[in-house]
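The complex appears here without one of its protein chains, the remainder shown in place.
So that you can tell them apart, the chains are marked A and B in the order they are listed, and the count of residues begins at 1 in each.
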Amino acid sequence: MTDSVRTQTSQRVLGLHAVFVYVFFYAPILILVVFSFSGDRLVGRWGGFTFDWYGEFLDNEQLTAFHDGAIWTSLKVAAVSTVIAVVLGTLAALSLERFRFRGQRVFDALLYLPIIIPDVTMGIMMLIFFSEAITFADTYLGFEFAKGLKTVVISHIAFNISFVSVVVRARLAGMDSRLEEAAMDLYATRWQTFAHVTFPQILPGVLGGALLALTLSLDDVVVTQFAAGPGATTLPVFVFSLIRRGVTPMINAVSVVMLVASLLLIALMLLADGLRSVADKSS
Amino acid sequence: MTAIDAPEARQATPEFEALALRQERRRGFLLALPAWIYLFLFFAIPFGIVVVYSFATRTSRGGVALSAWNLASYERLGEDIVRNVLVRSLGLALLTTVICLVAAYPFAYYMTTRSTRVRNLMLVFVMIPFWTNFLVRNYAWRLILAEDGPWNTTVDTLGIDSVTGWILDLPSWIAPDVLVGWMADVPEPLFTKLAVVLGLVYSFLPFMILPLYASIERIDSSLFEASRDLYASARQSFLRVLLPLSMPGVVAGSILVFVPSLGAYVTPDILGGGKEVLLGSYIVTQFGTARNFPFGASLSVVLMIVMLTATIGYFRSGGRNL
Partner (left out) sequence: MTAAVELMGITKRFGDVVAVDAIDLAIEDGEFFAMLGPSGCGKTTTLRMIAGLDFPTEGSLKIFGDEVGTLPPNKRPVNTVFQSYALFPHMNVLDNVAFGLRMQGLSKSAARASSVEAIELVQLAGMEARMPSQMSGGQQQRVALARALVNKPKVLLLDEPLGALDLKLRQEMQGELKRLQQELGVSFVFVTHDQEEALTMSDRIAVMNQGELLQVGTPEDIYEHPANRFVADFIGQTNLLEGTVEDSSTVCLANGARVQARSDKAVGTSVAVSLRPERAHIAAQGSVDERPAVDGVVDHMTYLGNARVYRVRLDWMEVEVREENRPGAELHEPGTPVSVWWDPGAVWVVGDE
């Protein structure tokens, strides 16, 4: 009797703690949204409802200009790096889960590193690498290039390949390799087996990996900052420099826009997850 | 999957089997090749260059002389200023990890006691902050802690000032200096260690909850019941059964929080205002204003070694899902 009372009490305490954790997670985000509508010039003070900051945001050429505004830059970088990373990462996942080859363990380890390496280190790596590469290209190959959009894309692909391959690998590992054997037993060629059986099975993983890559690319500040040159300012880099220079409430509005973008991606992710669970019902 | 395209039907021989195996290996290798080349060019080489730089010499104009290899950059790690930065960063990363662990464990445990539907819902709402833009989440705290911001307004209204003031007046044998220092920051935490730790906990708490939940969920709940049946108290059951069995999750979560906290750059910059120099910003400074590339490279190498040791340790101890 006392035991069940004690259990109930402890459950209640745990429940309360959970509520507290969620408040901790979501209150700051909500406060940010609320203050993005505040009329006061100080970021954290309420000064009546207004859309002014969103207006200022839309009028800001550096942010919203077509083609070279920070938003467009971010979207371009994210889209290109995601597509390339998804292709390379999926191939890498297939090779690791379905084949044995020489150098596999080294490859596997190399593939893990970009995930666990702190972004400052990765940023420094890119900074030094590109400066050396520029000198090298100039001296030995006789062509010139400068840091710009391309170098940002290159650096984003470098970390995104790994994340995509981890997600796709998890999916492949959960897939019975007998399905592929069955397809070949049923007269499918290698290519047909991939097209009709393997790919449909790993598609949710590929989509999940793509969304993760997109999110990471849109999120990244540190690596981008070191890999970017003039004219390649992504949205997070722009916002970061804005915050450092001194905050104006327009940042609140920009942040809310970024927040909404994140939430949209999450919604897509959950959708992909829903697809996955439908596909998984069989097992 | 060992089939190869053999147009003519023949009797199998060891040579044919070896050929088939070789072809299969080549296929795997070719599939991996694009990513291999990419990561070699744009990850392994940059990685190598950083290591090489760490043994190079800084020229008087702030450039790098790729000759006269030496350990000077590593010897500087012993200097007082550098040691302070390292100790402070390690301390804050450790504190962040402990706070995350203490906050996440009961939460993760509570999740596992709920029904599947509730559990999945709870999981989704932990995932959302995890996926939400990192910069925005840190900025949100900057706003909250800003001068005249919600935090300060609340503190003023509630008069917490006087409470902390009262603690500050306690003799140091009751309230140790560290605690007093931290409490002194409470009324205006922005640009203090307190704000940095808050930001780091806020950023990385999901990294702790998810692996903890995964490992606690795997534990057969009847084990807990069995230990109760065998006369263990709830406390004993927790210490002797639940905690040891969920250790992989504890270790995984701790590494996932500790490593990025140690190398954090954005959070200390936004919430610490650069006042409390931590490893991440210190490294960046070496490539910016200080222009000492070799030293910055050696600090990066140290950071990588810590990270690799932690990760390898985790894999060695039987962990898998990082």
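Heads up, the rule we're going with is that a residue touches a chain if its C-beta (ideal position, glycine included) is under 8 Å from a C-beta of that chain, and two chains touch if they have at least 3 such contacts.
Just so it is clear, the structure is predicted and the values come from calculations on it, not from any experiment.
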Per the touch definition above, residue among A:12, A:102, A:196 or A:244 touching the missing chain: A:196
Which residue of B:20, B:127 or B:219 touches the chain not shown here: B:20
Touching residues on chain B - with respect to the absent chain: 2-6, 8-14, 16-17, 20
For chain A, the residues touching the chain missing from this view: 176, 178-179, 181-189, 192, 196-197, 200-201, 279-283
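Definition applied: only the chains that are shown with their structure count from here on.
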Inter-centroid spacing, chain B versus chain A (mean Cα positions, whole Å): 17
Chain A residues touching chain B - in the complex, by the definition given at the top: 6, 10-11, 14-15, 17-18, 21-22, 24-26, 28-29, 31-32, 35, 42-45, 87-89, 91-92, 94-96, 98-104, 107, 110-121, 123-129, 132, 154-155, 157-158, 161-162, 165, 177, 180-181, 184, 190, 215, 218-219, 221-222, 226, 236, 239-240, 243-244, 247, 251-252, 255, 258-259, 261-263, 265-266, 269-270
Chain A partner contacts - residues on chain B that touch it in the complex: 1, 3, 5, 24-29, 31-32, 34-36, 38-40, 42-47, 49-50, 53, 103, 106-107, 109-111, 113, 122, 124-129, 131-137, 139-152, 202, 205, 234, 259-260, 262-266, 269-270, 280, 283-284, 287, 293, 296-297, 300, 303-304, 307-308, 311, 322
